[in-house]
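A short write-up of the structure that comes next.
The other protein chains are all here in position, but one chain of the complex has been omitted.
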Amino acid sequence: MPNFQAILNTIYNDTVKATDKGNVATYIPELAHIDKNNFGMHLKTIDGKVYGIGNYNTKFSIQSISKVLALSKAMSLIGNDIWKRVDVEPSGHPFNQLALLEINDGIPRNPLINAGAIVIADILVSNLENPKADFLNYVRELTGDQSIQFNEKVAHSERETGFRNFAAANLLKSFKNLNNPVDEVLDFYFHQCAIEMTCSQLSKSFFFLANKGKCVLNKTRLTKTQAKRINAIMLTCGFYDEAGEFAFEVGLPGKSGVGGGIVALLPDHFVITTWAPGLNKKGNSKLGMFALEQFTTKTNLSIF
Amino acid sequence: MPNFQAILNTIYNDTVKATDKGNVATYIPELAHIDKNNFGMHLKTIDGKVYGIGNYNTKFSIQSISKVLALSKAMSLIGNDIWKRVDVEPSGHPFNQLALLEINDGIPRNPLINAGAIVIADILVSNLENPKADFLNYVRELTGDQSIQFNEKVAHSERETGFRNFAAANLLKSFKNLNNPVDEVLDFYFHQCAIEMTCSQLSKSFFFLANKGKCVLNKTRLTKTQAKRINAIMLTCGFYDEAGEFAFEVGLPGKSGVGGGIVALLPDHFVITTWAPGLNKKGNSKLGMFALEQFTTKTNLSIF
Amino acid sequence: MPNFQAILNTIYNDTVKATDKGNVATYIPELAHIDKNNFGMHLKTIDGKVYGIGNYNTKFSIQSISKVLALSKAMSLIGNDIWKRVDVEPSGHPFNQLALLEINDGIPRNPLINAGAIVIADILVSNLENPKADFLNYVRELTGDQSIQFNEKVAHSERETGFRNFAAANLLKSFKNLNNPVDEVLDFYFHQCAIEMTCSQLSKSFFFLANKGKCVLNKTRLTKTQAKRINAIMLTCGFYDEAGEFAFEVGLPGKSGVGGGIVALLPDHFVITTWAPGLNKKGNSKLGMFALEQFTTKTNLSIF
Partner (left out) sequence: MPNFQAILNTIYNDTVKATDKGNVATYIPELAHIDKNNFGMHLKTIDGKVYGIGNYNTKFSIQSISKVLALSKAMSLIGNDIWKRVDVEPSGHPFNQLALLEINDGIPRNPLINAGAIVIADILVSNLENPKADFLNYVRELTGDQSIQFNEKVAHSERETGFRNFAAANLLKSFKNLNNPVDEVLDFYFHQCAIEMTCSQLSKSFFFLANKGKCVLNKTRLTKTQAKRINAIMLTCGFYDEAGEFAFEVGLPGKSGVGGGIVALLPDHFVITTWAPGLNKKGNSKLGMFALEQFTTKTNLSIF
């Protein structure tokens, strides 16, 4: 067993001195003023040990990381019926491109690109009694932490400026792949993305995916097979147009968000979360990717 | 001078006996119940003579034909500033594809595809005091006919089902190529498309484009150069993905609408309008295209 | 009747003083060393009068202009069977893109993009006894000038460097839309493009398209309808991704080549040819387009 805390300390020191920290996302105005000097890293092993460094207890906007949690909830609700409405292939394109949606007659390439995540949101709106409250509660239960909240300002900010998501939702609607009204689905979706969590909370919330479907409270959330499949989707589709690069450099299933977070995991071993708000050109956390590459190189722990 | 009335009569007889009349557009529910046995044809020559056959005095929804009239109004209001926001190239794709909009950073290929027409609508909303009333008045003045109206049911029907137009407008907004709120621009756009006119009225309303910019009331609406340029755009872009076919078979600048209308013109000679509600696979009036091809073949009058 | 010679003189003076003359095509090495200060213009009216200015008697490589002449020969040989193998729609893309060919199952968008012209070349190779000699002879007869030749160095230069054309031809072959061996078809195609002519010769060679199918020797080369259709194709497809711009600014059917030539015509009125080797970003002669825009503006003669 490697000395995880020592490794995190070394990576922290190497990471914070980087001069090029990428750029904070500006297309959601509320996220534009986050200080890109923030850096946190948190590891939770399958036997329950935790390790942290830097700002791992600071809340940030989880954004697209929420897509994995939403997918897990949809899978627990309707199972394989999901795959009638969304595919599981990498998109081979930037995260916001609508062209493939047109080519594929309204079937999004996978549930982790925006169009696919909007279909998943539609499924949750159809199948949850109080969609926003129920989903927030699900995330709290996964994490064992009742303090998790939506940031309403961020949700509102996305509603005012998320024109591409309105475009995608309307296009899905035109292909009859959205059952609820656009505004209702996107209200849910913008709230889902606007959940705020810390690195520590995110490691806990994804624990069930490293643990054959059982969450931190030892409750079964998904079957082993379902957990395995979500991990497969994260590996092939979790990083927009950089999924191959992340698999190649890091070698773990994971998911990034434009808030600067990344959660990655090695099944049966650990969950690891980083937060560094500066993004690279493809929209993934620049220092987060660097730190995770260092981690799998130094520990020699990856799925490959 | 050919005997125009005799030619129209012959074409009428050949056309109405066609067994394959195409299919009425169903994506706008209000248009789905139009009888596809309707067929009208109307010719107005530059010296003011008029010829008609069939249902040339029946009102129908002009739909995309309105894009030419809207473009002419925008041109008279802001001139060449239009071309900062929309290009003049054929799209080479079906009329509703969003892919090219993404490739071209939010600049629609031309003002006669939906995305381009929505930008023109945005220009009119910005530059007219009472956009809907003022535009309707403009069409009435072009035609010299105060009876022309919006069909509110059709406008409402499109608002409820026009998800692709909402997708296009939101995508334009994300590229900052829409200055007014999406709902306001599309409310205008759906009304513009929902104007009802007869073949006879349409021939009058397009007269200024065949007449160097002077309308039926002998009032200058555009400069000669502007009229010439709109004719050029109609020829290269007026028939969705069938512009080349129309130029090849008919050889006149023109514009079709999914309501089954087509207006075409020979500069300095005539305007001709057909109405046949059944569409071919590319969304243009099947019998209208046939009738116009017959007309230019029999009269030997085309721009080529 | 305008004073054509005076107009040509004025345009010449305005054109040659332009500081930005565009850039000579470099992808065909043999064309890279042409002096971009060359400028010639030649007009031939339907009644046989001719007007010239500048280097209108200097030979240059006609390149893609040859595609129109090849199309006319194919049309005279197999008529409408051409349209089983190539469409007549503008491509909406740069002249060398293969993507659309894949989307359309190997049917090129039109006969004036490279892929379409290669299909036409294949038709001529199948239908002419001695393809290169017979085609050269056809061009000589159209022009009434036996001195016209291939430039073998240019043909050879294209063979050595025309990898995109080899890519297109092989792709056509994979879709079974090329009947003869790739090397044989491209040898013909590269020679066809490597014909050298002067502005004066080009005006003569295109005369039949302005003259209802009858060439300068008063021999019928095409039916009236065929000539009209080639003109329609030139208008919608003759300028790569700038066909709309040319229709909009100039308003004549025409065809450009990367050698810097442009031929345009007004049916029943005239043929006009320009030569200026510097190209704009879209691959069309920069000063040629300017000069032709000036010509139709000053004479008020266009199809619109």
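Details
Per-chain residue numbering starts at 1, and chain names A, B and C are given in the order in which the chains are listed.
The criterion applied here is as follows: contacts are C-beta pairs under 8 Å (C-beta built on N, C-alpha and C of every residue); 3 or more make two chains touch, one makes a residue touch a chain.
Since this is a predicted model, take the numbers as computed values, not measurements.
For the chain that is not shown, the touched chains among those present are A, C, taking the whole complex. From the options A:247, A:279 or A:292, the residue with contact to the chain not on display is A:247. The chain omitted from view is touched by exactly one of C:13, C:57 or C:174, namely C:174. When the whole complex is considered, the residue among C:16, C:50 or C:98 that touches the unshown chain is C:98.
From the options A:28, A:74 or A:100, the residue with contact to the chain not on display is A:100.
Counting the whole complex, the residues of chain C in touch with the unshown chain are 97-99, 102-103, 163-164, 166-168, 170-171, 173-174, 182.
Not every partner is drawn; the one left out touches chain A at residues 87-93, 100, 109-110, 224-225, 227-229, 231-233, 235-237, 241-245, 247-248, 251, 253, 267, 297, 300, 302-304.
We adopt the following convention: only the chains that are shown with their structure count from here on.
In terms of inter-chain touching, the protein chains here are arranged end to end in an open line. Using the average of C-alpha coordinates as each chain's centre, A ends up farthest from chain C. Chain B and chain C have Cα centroids separated by 32 Å.
Mean C-alpha position of chain A lies 55 Å from that of chain C. In chain B, no residue touches two or more other chains.
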